[in-house]
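The complex appears here minus one protein chain, its other protein chains still in place.
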Amino acid sequence: MAGALTVPAPPAAPAARIVAALDGREDQITVLPVLSGAGPLALRRLRAGQRTGPAEVALVGAMAAPLGGDRIAVSVRVEAGARLRVTSVAATVSLPGPQPGPAWYDVELAVAAGAVLEWLPEPVVAAAGSHLLLTTRITLDAGARLRYREEQILGRRHDWTVHGVPGRLTSRLTVRQAGRLILDQQTDLGPGAPGWDGPAVLAGHRAAGQLLTVGLPCTAPSEECAALLALPGTDAHLLVAVAPDGLALRRLLTGPL
Amino acid sequence: MSGALLLLADGRFPAGGHAHSGGAEAAVKAGLVHDADGLAAFLTGRLHTTGLTAAGLAAAAAGGFDPAGLDEAADARTPSPALRATSRRLGRQLLRAARVCWPDPVLDGLAAAYPGGAHQSVVLGLAARAAALAPADAALAAAHESVNGPATACTRLLGLDPYQVVAVLARLAPELDLVAEAATRAAAEAVRRQDAQPLPAASAPLLDLFAERHNAWKVRLFAS
Partner (left out) sequence: MHRDHPTDEFGTPRVTVLSSGRRRALRIGLGGPVGSGKTATVAALCRALRAELSLAVVTNDIYTTEDAEFLLRHAVLPPERITAVETGCCPHTAIRDDISANLEAVEDLEAAVGPLDLVLLESGGDNLTATFSRGLVDAQIFVIDVAGGDKIPRKGGPGVSGSDLLVINKTDLAPLVGADLAVMARDAKAQRGELPTLFCSLVDPDGVAPIAGWVRERLARWRAH
């Protein structure tokens, strides 16, 4: 039914935090004054000591997370002029917990004027019996640039062969640019979400994803199962795609190499 | 006041809907809908995604939420440019009929503020308000519209038995009520907080893809 109407606000959880800023002394070099893991999420600095390009951080799931009942949060702020790329070392697999009930994953991204954030984690995979409520809030100042990828995979092969169903992923993505709401979108995929497998929503595809680009180049896909959507804001584009599996989805979101 | 609701929700209300399939034409062309069962699955998905979202926006408009704020919320909830254009075109057509039926300075103001058309769901809510209907009525009309149009389109596109098609709609009616109730609750919360955040933002990946694909066709029976 209309059960997952709005994602209930998750009770406050301590968030893993990253703050990226320009080095006050040496221009054009991004430093990370705050880099702190929390709960099951550890953060690892990559390319440390590099003097060119963006600062890079990898999200590391220190445990098999999230499990039903978990509350995970990440908060990232990129200060004016800084450049940050965030990746993850592996897919995030959402698993059922000891008690029935969902897990919450909260992502908060803020990008200041002239700053660049690339948020390119590996996919979220919904294992049979799990339900993950994913909430992402992105706040962009005027002139902030962003590349944000989100990939949702319904079930591992094992979930389909053994259980015949994947888990459920309810995801809400809200983007503000210079105070204006330019994207507010919730998808609810997996058992319990009405019509999710039908011809209006996924029609048998097991992977869905998008690449949001603001102020950076992007290319229109040639495939039928992807489209580049110009959002109401300034130079903001959403590449949306559905695919039979994660590999095919990544190809659609990456474009011809 | 159900007389006005029946009028507003009637597929024959001259507001341009007859020329639109709500993504059904693209779904049919993709081979994803070819019979009454496929139609039922399509309508279920549409009702719980764009139908729910439209119902929330309509109920909030009927409940007195600032139309400009709702217009921004509707824009953000419609990432497909093709669907934004369709929604505004239909909004403009609906407003034309509503202003004749229920003259109201608010509707005149909306027409002046959005010469290219405000979003259909927002206009629907304000039309309901002008007709002295409640937010729940507006939500119900929006939810109904989200499935009625594509159902009629499939009758024409597939030559489906019209009795089977209305039976599909009849079986969906209880879910329609639930969607409208959920949208009405969310809208009341949005109005109370003067914040659009509680409004549903449910979307369906394929409906966005269908809309963009269909918009590029040269030969088609429906405008969307």
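Letters A and B mark the chains in the order given here, with residues in each chain numbered from 1 onward.
We take it that contacts are C-beta pairs under 8 Å (C-beta built on N, C-alpha and C of every residue); 3 or more make two chains touch, one makes a residue touch a chain.
All values derive from a computational prediction rather than experimental measurement.
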{"item": "Displayed chains contacting the withheld chain", "value": "B"}
{"item": "Which residue of B:H48, B:R92, B:H144 or B:R213 touches the chain not shown here", "value": "B:R92"}
{"item": "Option from B:A82, B:A139 or B:A153 whose C-beta touches the chain left out", "value": "B:A153"}
{"item": "Hidden partner interface residues of subunit B, rising order", "value": "12, 14-21, 89, 92-93, 96-97, 153, 156-157, 218-223"}
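What we mean here is this: only the chains that are shown with their structure count from here on.
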{"item": "Whole-Å gap separating subunit A and subunit B, where each centre is the average of the chain's CA atoms", "value": "29"}
{"item": "Contacting residues of subunit B [partner subunit A, same complex]", "value": "23, 27, 30, 32-33, 38, 41-49, 52, 72-73, 75-77, 79-81, 84, 175, 178-179, 181-183, 186, 196-198, 200-209, 212-213"}
{"item": "List of subunit A residues in touch with subunit B within their complex", "value": "1-2, 5-6, 172, 174-175, 180-188, 193-203, 208, 224-227, 229-232, 238, 240-242"}
